[in-house]
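Let's look at subunit A:
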Amino acid sequence: MLDVKNLQVAYGESEIISQLSFSVARKETLAIMGRNGMGKTTLMKALIGILKCRQGSVQVDGLDVAKFDSFKRVDSGLAYVPQGRQIFPTLSVEDNIRTGLVTVGKRKIDDWVYTLFPVLKEMRRRRGGNLSGGQQQQLAIARALVSEPKVLLLDEPTEGIQPSIIQDIARMLNELKKLRDITIVVSEQVLSFTLEIADRILVMEGGRFVHEDLRANVDEAKIHQYLAV
Partner candidate 1 sequence: MHTLYNRALGGRSGTVGLALLCVLLFLIFPLALDNFRLNMMSKYLSYAFVAIGLVLCWGNGGILSLGQGLFWGFGGYCMAAFLKLEAARNIAAESGSDQIRALTTVGLPDFMDWNQITSLPYIWYPFKSFSLTILLVFVVPTLLAYIIGTAMFRRRVGGVYFALITQALCWIMEISFVTRQGWTGGINGITDLRTCLGWDIRTKSAQIILYFLTCGLLIGCILIGRFILSSKLGRILVAMRDGEDRVRFSGYSVSKLKTFIFCVAAAMSALGGALFALNVGFMSPKLVTIEPSIYMVIFCAVGGRNSLIGAVYGAILVSYGKTYFSEMFPNLWYFLMGGVFILVTRFFPDGLAGAVDYLGPMLGRKLFSWIGRAQANFPAAVVPIPVEANEGR
Partner candidate 2 sequence: MLSRRIPQWLQGMLRGAAMAGLAAVLPLSAHAADPKFPTAAVNTTGLAVTDDVVTVGQLHSVTGTMALSETGSVEAERLAITEINKAGGVLGRQIKIVQEDGASDWPTFAEKAKKLLVQDKAAAVFGCWTSASRKAVLPVFEKENGMLYYPTFYEGLEASKNVIYTGQEATQQIIWGLNWANKEKGAKTFFLIGSDYIWPRTSNKIARFHIERYLKDCKVVGEEYYPLGYTEFQSLINKVKLAKPNCIYSIIVGGSNVSWYKQLKAAGITGESLAKKKQILLTISTTEDEVRGIGGENVAGFYACMKYFQSLDNPNNKAFVPAFKAMWGKDSVIGDVSQAAYLGPWLWKATVEKAGSFDIDKIAAASEGVEFKGAPEGYVRIHKNHHLWSKARIGEMKLDGQYNVIAESPDLIEPNPFPKGYQ
Partner candidate 3 sequence: MPLILATSFAELKDIFLMQGFAGFSLFAVFLLMALGLAIIFGQMKVINMAHGEFLTVGAYVTVFLSHMVVNHAPKLLPYYFPAAIVCAFVVAFILGYIVEIGLVKYLYNRPLDTLLATWGLSMILQQACRSLFGAREDTATLPEWMMGSWSPSEGLDIPINGMFLLALAIVMVLLVYALMYRSRWGLKVRATMQNRAMAGAVGINTKRVDRVTFALGCGLAGIAGAAFTTIGSVSPSAGSLYIVDTFIVVVFGGAASLLGTVLSAFTIAQSQSILEFFLTGVLAKIFVLVGVIILLMIRPQGLIASKVRR
C-alpha cells in the first residue's frame, strides 16, 4: 500500500534521513520506534510533504507522490496526525473536522465520526484550542480520518497524553482497523502502546532502520535497549 524507496531528507546541509526504504502492506499497522531526534518526525513530515524530499519515491497504492504538495498527497490517500496535534485553535471542533472533508468534497460530518469519538459530539461548538490535550488528539485523528485515507500517518499520538486516554486511543485504533480498510504508520516511543496496536515494529536510529520485529515475536528487551541508550 505504501512503498518508500531510497528516501532522502535534509535540512539545509545536514541530512536527516538517507536512503530509507520500507513498505507497508494493505491493512497492516507499522510502528516506527526510536528516541527523540532519530528522524521519526522528519520521516513523517516528509511522507505528508511538509518537508521536501531530496530524492526517492513514495508510492501510495502504486502512485508516486514524492513530488506532490501536501494537499495532493491527501488527495491521493494519505492522512496525517501530527506530533503535538496541531488542531486549528480558533476554529470550532466541527469546523476542525470539516477541514478534513475538503478533499472528499462533502459538507456534512458523517455519524460514524461521532460514534467513534463521542466526546467530540459534546464539544462540537467549542473552539479547538479550549479542548484538553486528549480531546485535541481525538480531534486531530478524526480530522485525518474524515478524508477517508488509505494510509493514516500518526506521529507520536501518545506524547503528553494522560495514560487513561492513551488506552482509549489504542482501543479506538484497533476498532478502526476492524471497521475499515486502512493502513497505519505510527511513530512511537511508548512500547506498551505500540505493542497493543502494531503488526510490525521498525526501530529507527540516526535516520535509518536498525531493527525489525513482528509483533508476534517481538524482542521487548532489545527494543527497550534501543529506546534507552
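Picked so that all candidates are chains of the complex that A comes from, given by their letters.
Here, a residue touches a chain if its C-beta (ideal position, glycine included) is under 8 Å from a C-beta of that chain, and two chains touch if they have at least 3 such contacts; residues count from 1.
Bear in mind that the values here come from a model prediction, so they are computed numbers and not experimental data.
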item	value
Touching chain, any copy counted, for subunit A within the complex - options 1, 2 or 3	3
Footprint of candidate 3 on subunit A - complex, ascending	48-50, 69-71, 74-75, 79-80, 82, 86, 88-91, 95, 98-100, 102-103, 107, 127, 129-130, 143-144, 147
